[in-house]
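Got a structure for you, written out below as structure tokens; questions coming shortly.
Here the complex is missing a single protein chain, while all its other protein chains stay put.
Chain IDs A and B follow the sequence of writing; residue 1 opens each chain.
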Amino acid sequence: MAKITIDKEKCKGCFLCVGVCPKARIKAEKTLNKKGVNPVTFEDKGDCLGCSFCAIICPDCCIEVYK
Amino acid sequence: MDKIYAHPGSLRNTTTHYCPGCGHGIAHKLVCQVIDELAIRESVIAIAPVGCAVLAYDYWDFDCTEAAHGRALAVATAIKRVRPQNIVFTYQGDGDLAAIGTNETIHAANRGENLTVIFINNAVYGMTGGQMAPTTLAGQKTATTPLGRDVKIQGYPLKISELLTQLPGVCYVERVSLQSPTEIIKAKKAIKLAFENQINKAGFSLVEVLSPCPTYWGLSPVKSMAWIKDVMSKEFPLGRIK
Partner (left out) sequence: MTGNEAIAEAAIRAGCGFYAGYPITPQNELTAYMAKNMPENNRVFIQAESELAAINMVFGASAAGVRAMTSSSSPGISLKQEGISYLAGAELPAVIVNIMRGGPGLGNIAPSQSDYFQATKGGGHGDYHSIVLSPSSVEEAYGLMFDAFDLADKYRNPVMILGDGMLGQMMEPLSLKPGKVIHYPKPWALIGCQGRPANIIRSLLLKDGALEELNLKLQKKYKAAQEKEQRWEEQFTDDAEIIVVAYGGMARIIKSVIRQFRQKNKKVGLIRPISLWPFPVKAFAKQTRKKVKYLVVEMSYGQMVEDVKLAVNCSRPVEFFGRAGGAIPAEGEIIAAIKKLEK
């Protein structure tokens, strides 16, 4: 069991995390954040591995991982 | 549940001025993670470059000075000589370290200054608008090579890391990449070793980090990472050089 949290206001919408998630659980959100970009959002289906790839590649330190 | 990946303590919790997908954010984070793991935050003195990372001191939560363009290693040399008990590192881009500051780089390395150098190679001048850098690839289009870098006119990409290995004062040189989580993990190990070398008084250590500049490469952040893997790292091979 693992999960991630995303600071959506800090997210710049580069989507680097989207491509590295082995479970494809990170998606672009439809609503804009205060920066005017579509941040990413975590779809928790209970299968997050806690691999931290998304957090490791996030240039803006928006993601924290729990396991 | 335990937090297994947290925001590093020595990185201020703020939004950076970097473009989406810029590698500086990742590299800053790696430096801060290493500093936290080695518990050296209170003894670190950093030298920020001129270039996109000039405002690094707004993000790092430890003592930091700026240096004139290219002069970071002269500034660092003096700081380390007068305060050998501190951990001193420079963080420099390719223009700073390998064009305007080549002289300072080579001589600090040749003196074997006990310093750590984080060298960000993104093959372009970012801050000034995407001009040709010493590390721009052959054929790469930039603001000042609109037809692509012609090696017959503009010379070849400068492999400063390989040049530095010739100097006896240099202890450690490794080239790493930010192209994927696995490569980022390797990059962190290299950065950690470069700091440990200084702690162990082993001499001059440099880690060259291949880093994406989506804005001036004209690629999306995701495609920029692929470009490092497929193109840039062919010209600048990854791994330990010395």
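Basically, contacts are C-beta pairs under 8 Å (C-beta built on N, C-alpha and C of every residue); 3 or more make two chains touch, one makes a residue touch a chain.
Bear in mind that the values here come from a model prediction, so they are computed numbers and not experimental data.
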So there's a chain missing from this view; which of the remaining chains does it actually touch? B
With the full complex in mind, choose from B:Arg71, B:Arg149 or B:Lys192 the residue touching the hidden chain. B:Arg71
Considering the complete complex, of B:Asp36, B:Asp61, B:Glu196 or B:Glu235, the missing chain is touched by B:Asp61
Contact set of chain B toward the excluded chain (per top definition): 41-45, 47, 54-55, 57, 60-68, 71, 74-79, 81-83, 86, 103-104, 106-107
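Simple rule for what comes next: only the chains that are shown with their structure count from here on.
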Determine the centre-to-centre distance between chain A and chain B, using the mean Cα coordinates as centres, and give it in whole Å. 26
Sort out for me which residues of chain B touch chain A in the complex. 1-8, 11, 13, 15-16, 18-26, 29, 178, 180-181, 184-185, 214, 220-222, 225
Footprint of chain B on chain A - complex, ascending: 1-3, 10, 12-16, 18-20, 35, 37, 50-53, 55-61, 63-67
